[in-house]
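For this view, one protein chain was removed and the others were kept in their places.
Entry: chain A
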Amino acid sequence: MRVLGRHPVGMILSAPYAVYLAVIFAYPLGFAVWMSFHDYFFAAPGAIVDHPFVGLDNYRAVLTDPGVHQAFQNILIFLVINVPLTTGLALVLAVALNRAVHGRAFLRVAFYVPYVTASVAVVGVWLFLFNSGGLVNSVLGPLAPDPSWLINEHLAMPTIAVFVTWKQLGFFILLYLAALQNVPKELYESAAVDGASAWHRFWSVTVPAVRPATALVVILALITGANLFTEPYLLTGGGGPNGASASPVLVMYQRGLQQGEPDFAAALGVLLVLGVLIVAYINRRLIERD
């Protein structure tokens, strides 16, 4: 019994998830780390291939690759736009929805629909909206950017950041709505009695009260953003124009699967995981501090 601990039933109940984590998460992650230190390519079962240890060669190749540098710069631009925009809009809209008297259910569903719609379908709509002769440029008329949004090296990544913000917003609004249910109404009443304006009540009561939710929203937005793939793959035709919207995960796909260099892709993936962990940790320390 000691082998199974004091609560063997608990061990049995948690075993499926533990196995799931081991097979789906721990093993691939460990294998990726191993690959990143070896000269590795995918081979047929039974094929006699050598995978020699190459030390930090793959990491050196990743860190000196101009395409990788550009991808990380692109993702930085994406995060700088997407994370604050997501957090701010989600909070403001959640507060507004929380107070809405009419059509609350409709509005909640309306915000949530893009989140549950397949990216491929939504990307198709955005392509029609943002191409040179699309609706957005037709409305803007002479103010339309030239080159157009998705083929403009300065606008492609910001457009993707706005697209992802719009698509994910419904989920983050729901998180904030749940957090808002836990804010005591007495706090608002006290603030009102003290003469606080609507803005002061929002800034001094709502924002601090939902800080744990904000920490979660920021970290989730950060992780989702760092794993950006579908949008540059579909919306800008494989990271275009000229690599201006390539993301690290898109580069991993191109190098690892298309070009048969999974060792390079693994090293890039490990660096991405470390980067996200560090930024998420810093975020958490900054946002959750009291």
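Here is the rule we use: contacts are C-beta pairs under 8 Å (C-beta built on N, C-alpha and C of every residue); 3 or more make two chains touch, one makes a residue touch a chain; residues count from 1.
Methods note: contacts and distances are computed from a predicted model.
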{"item": "Chain excluded from display, named as in UniProt, from \"Putative tricarboxylic transport membrane protein\", \"Sugar ABC transporter substrate-binding protein\", \"Molybdopterin synthase catalytic subunit\" or \"NADH-quinone oxidoreductase subunit L\"", "value": "\"Sugar ABC transporter substrate-binding protein\""}
{"item": "Contacting the left-out chain in the complete assembly, out of A:Ala15, A:Val113, A:Leu140 or A:Ala198", "value": "A:Ala15"}
{"item": "Contact with the hidden chain (one of A:Ser36, A:Asn58, A:Thr87 or A:Ser148)", "value": "A:Ser148"}
{"item": "Absent-chain interface as seen on chain A, which is shown", "value": "2-5, 11, 15, 18-19, 22-23, 26-27, 30, 41-49, 67, 124, 127-128, 131-132, 147-148, 150-151, 153, 237-243, 254, 257-261"}
